[in-house]
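Omission of a single protein chain aside, the complex is shown with its protein chains in their original locations.
Entry: chain A
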Amino acid sequence: MELVVASAVGVLTAGGVYLILRLRAFPVILGLALLSYAVNVFLFATGRLAINAPPVLQKYGEAAYTDPLPQALVLTAIVISFGMTAVLVMIALGAYIEADDDRIDMTGDDEAAGKDSTA
C-alpha cells in the first residue's frame, strides 16, 4: 500500500516535471495537471494511510478513524487547481491565437517586443 502510493506520487511528479520542461503550451498544461494529481495524492497520504476507516466518528468509542483534515485540504486543492487549469487553458489559447506559436519561453528579441507591449 505504502509502496503503491509513494511510487504513484513519484511517477506523477517525474512525469509532470518532464512535461513542464518541454516548454510548449499543451505539454506544460498536462504536466501541471499531473503535478497537481501528484500533490493531491501526497496531501491525502499526509493524514497517514488507513483503509476502511471512517473520517468522521459516529460515536466516541470507535477506535480506528482516518484523519479528515487532509481530505478537506485535498478537496480545496482540487477545486483550486481545476480553476487554475481552466484559466491557464484560456490564456494559453489566447497567446497561441495571437502569436501563432505555443512556446512558453519568450525567445523573441526584446527590440520587437518593445513596440508591441507599449502600444
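Throughout what follows, a residue touches a chain if its C-beta (ideal position, glycine included) is under 8 Å from a C-beta of that chain, and two chains touch if they have at least 3 such contacts; residues count from 1.
Quick note on the criterion: contacts and distances are computed from a predicted model.
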{"item": "Name under which UniProt lists the unshown chain, selected from \"ABC transporter permease\", \"histidine kinase\", \"Branched-chain amino acid transport system ATP-binding protein\" or \"Multisubunit potassium/proton antiporter PhaD subunit\"", "value": "\"Multisubunit potassium/proton antiporter PhaD subunit\""}
{"item": "Selected from A:A6, A:I20 or A:A53 as touching the chain missing from the view", "value": "A:I20"}
{"item": "Hidden partner interface residues of chain A, rising order", "value": "16, 20, 25, 28, 32, 35-36, 38-39, 42-43, 45-47, 69-70, 73, 76-77, 80-81, 83-84, 87-88, 91-92, 94-95, 98-99, 103-106, 108, 110-111, 113-119"}
